[in-house]
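Shown here is a partial selection of chains from the complex, left in place.
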């Protein structure tokens, strides 16, 4: 991904809602992971490339505590191999009754510089994990160990998470509302336009707070757009693209 | 509704649980919107008449961003037309995967003096909305725009919200637990008796905190009721109605 630093910087200031709107404009309707929320909303903010891990249902003869003695166990490998700056995204088939990870694994991820853990299952030791700096997104919490229901299979394959397709390398944006997935080939244009949309909506919000009615303001008519462009020029920045 | 100011004042001090008990005594079993909770519990408190909006599932050729250019779009009209002091109640068919509204619309509602927004769907921009003074009740949050799943149809018709029937003009009471719906024709009597029940239960709670056992105290026997009436007279107020 060219300009990855610039893309990250642009996305660092936009909400998941704004990114979702940009993806919807491009025909993608299913990009926000519904039901996958942050354990600690106050620190929930990240932009990262997806590193994926896939679980299938557990089998009692395979998924025993001794399985973790093998350093090549797919879950443990993923914890050690997800690159610093990436987000480890787990497909737990939406089954949160058993955890996808616990406090020691999450702490190791944080130590390694991983940007976030995202699962459509749950975590255990959630009170400890909620105190980490690294944001962790789940659908629930459960003290039940992953071996009871989950069997880790492979990493870096396409998965579903929260009902959304996630391909390795997709760009994820997380905030206190949740996580949105940007297909990799759209990252640059979505990042640029999302940053612009955010500026425009900040301007609109100020008008609404000042008592302006929706008609003419949101969506903006020509007069409001002209006022916005004037405001932007004062700040030394470009107005929104004509295509908006 | 006669005496609306008095009704509001009486209801302003009672919990949704107390209102629900009063409605149950009158044969109404399904009045609390299960699963519809406040985004910001600390500020969740309102009494308001219902102004309704109804969604059906979206259709891809109708529900496009350009639809909002029309100031007569039913969702946008509802935001501008819900009277100050009313609660805007949305029937999202319980589908929270896409939002019913976002931060700009909620801010406009607050500006217009609307008392609350209630939906059995979700909102987007929830971190911003949680900072408003106006309470907002939802079943979840989702960054996905309403156009993906919802098509606004009409306002001020009977709807369902959180599984409860809501007719335009019904009186809604919201607290940190959720929202209860009072059919309009019952509002005056429910408000009066609910205020009384609240006084009695405060008295009972003091006794329980003082170590009294449930039998004789809750529900109160004749002796406890007599003690309550004496306590009420000291405070210069009437005892509970004989019918309780």
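As written, the chains take the letters A and B, and residue 1 is the first residue of each chain.
Operating definition for what follows: a contact is a pair of C-beta atoms (placed from the backbone, for glycine too) under 8 Å apart; a residue touches a chain by one contact, two chains touch by 3 or more.
What you see is a predicted model, and the numbers here were worked out from it, not measured in a lab.
**Q** Assuming the complex is a homo-oligomer with 2 chains given explicitly, what is its full copy count?
**A** 6
Convention: only the chains that are shown with their structure count from here on.
**Q** Rounded to the nearest 5 degrees, how far is subunit A rotated relative to subunit B when their C-alpha atoms are superposed?
**A** Between subunit A and subunit B, the superposition angle is 120 degrees.
**Q** If you average the Cα atoms of subunit A and of subunit B to get two centres, how far apart are those centres in Å?
**A** Each chain's C-alpha centroid was found; their separation is 33 Å.
**Q** List the residues on subunit A that touch subunit B in their complex, please.
**A** Result: residues 15-17, 19-21, 24-25, 29-32, 34-35, 37, 41, 175-178, 180, 201, 204-205, 208-209, 211, 213-215, 218-219 of subunit A touch subunit B.
**Q** Where on subunit B does subunit A make contact in their complex?
**A** 65, 68-69, 71, 76, 79-80, 96-97, 99, 102-105, 107-108, 111, 124-127, 140-145, 147-148
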